[in-house]
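Heads up, the thing below is written out as structure tokens.
Heads up, this is only part of the complex; the chains shown haven't been moved.
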Amino acid sequence: MNKTDIISTRNMKRDFIEDILKRTKKMEPIAEAKKQVDILEGKTLATLFFEPSTRTKLSFMAAMNLLGGTIIGFDDPRTSSVKKGETLADTIRVVEGYANAIVMRHPNEGAAALAAKFSKVPIINGGDGSNQHPTQALLDLYTIIKEKGTLDGLEVTLAGDLKYGRTVHSLAYALSKFDASLVFSSPPSLRMPEWIVADIKAAGTPVKEINNIEVQSDVLYLTRIQKERFPDIEEYQKVASAYVLDGDAMEKLGKETMIMHPLPRVNEISAEVDKDKRAKYFIQSFYGVPTRMALLAMVMTDR
Amino acid sequence: MNKTDIISTRNMKRDFIEDILKRTKKMEPIAEAKKQVDILEGKTLATLFFEPSTRTKLSFMAAMNLLGGTIIGFDDPRTSSVKKGETLADTIRVVEGYANAIVMRHPNEGAAALAAKFSKVPIINGGDGSNQHPTQALLDLYTIIKEKGTLDGLEVTLAGDLKYGRTVHSLAYALSKFDASLVFSSPPSLRMPEWIVADIKAAGTPVKEINNIEVQSDVLYLTRIQKERFPDIEEYQKVASAYVLDGDAMEKLGKETMIMHPLPRVNEISAEVDKDKRAKYFIQSFYGVPTRMALLAMVMTDR
């Protein structure tokens, strides 16, 4: 089967990533102008969201619309036959007959990989449990390049919930393909999984672990720490406060440190930060459109 | 920011309303023929429904389709990142990057105004709590003009739940821009809010308050009285029955009084009324399409 699935950044080659970033650059003016083209005219994307999503789902829809294609899908498994107990493999074998590609989000780790095994059409992983969110990592890379001009030679701090955060897993692997160095910053109970740290180090990427966000890195990538992860609320409050970026924390942050966040944020970045020129999370969110346009066009055409 | 938001009828000028009604007239044959045009080809509308909707959502979708545009959105906040605690401001700042305009319905009064403040693209209020539903008021005006030929010189009775009903709030303000006189008919506990009555009177519009629907007005605009609004069921039954339009009530209604309702109705208009020539609520519902086509085309093009 000669198809391209986008499942994980773990095994992506640097060349492949660079190709996507180049394609994204071509898509950016179209996304910026919000002006439809006909690259995927007549093609259909299925969006299967077994879990809540706003920006991933809407940006894929917007990307597909801009490329001239059409969309089918569901965004609530309660309204689909999953409710009746259908297996993912069966759902995929049915939906592949209806669409040219499938984007899916699923609560189970490995769900997208399983789907790719069963599907004749390309599968794009829109998030599988705590495992991977590769299209997010690609738009993250694109954002860094846009702002910093390169990925090589940068120090990137990933902070917050590194244990369950699929975006930081995908981004860590993606950055390990470049000459970046990584800082993992988290409460002890939410450290980056050992096997990921081992993989990253094995790739030759320098890794440092800290537990605060007073960094001078080129990039500070914050993620949300969820209350539910902690057995008692006191413990949560103690550690979470160290990962809140407010006016005070901004004072201690590097003057050229760009701030990223996959969004949604709850209270880990104060509203006062939004106007700081280092805050890049909204433009980052916008880059989801050209990145996903590039991915959709790549997997659904021979171009 | 040179954009047109549709947030409330309160501050709409008569000229602006008349312009929309004129544009609606041009859209009506397209909506009637259900024949697609290319006015918004390549444009994307985001429909963000934080609350249930059938006719507002579907008529906006139909309008956008007829104009040749595409749609992204969600209709259940449980399937979006709102569930994760994202603020409305953040959701808007993300979605504005994906679409040329945003239609939203939200349970909070003032939500659309807040969104308009944060959004670079036009915001259309599809209902914000008990506050406003301006696109409904515009289609209501259009319906009255179609049936009565004019808005000036008419007496319009707004009846039912005038306290929480956003449609009657928007319609009262909209009519106050014309030479209409208003009758507010409601149970004592559901009277039109004092500040709205004051605003309407300040605009020079004659206002009368009554508590029955045996009127001879040019228009009787009925709305639903919700059981939940009453502390005890007996109290509810006593007052609600006075606002039910059945065969008997029709006998006492003016022979030329047109009957409107924003729908959905539950039991406040009997099925036997549907065939009466005075009943106009289904054609009223249809006029939602050309009205929303006019609004969408206006806010998303320079025309």
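Going in written order, the chains are labelled A and B, and every chain counts its residues from 1.
One rule holds in what follows: a residue touches a chain if its C-beta (ideal position, glycine included) is under 8 Å from a C-beta of that chain, and two chains touch if they have at least 3 such contacts.
Just so we're clear, the structure is a prediction, and the values are computed from it rather than from any experiment.
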Overall copies of the shared sequence [whole complex; 2 in view]: 3
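One rule holds in what follows: only the chains that are shown with their structure count from here on.
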Where chain A and chain B are represented by their mean Cα positions, the distance between them in whole Å: 39
Touching residues (chain side chain A, partner chain B) in the complex: 34-36, 49, 52-55, 57-59, 61-62, 65-66, 75-76, 224, 263-266, 271, 282, 285-286, 289
Touching residues on chain B, where the partner in the complex is chain A: 41-44, 46, 70-74, 76, 78-86, 89-91, 93-95, 97-100
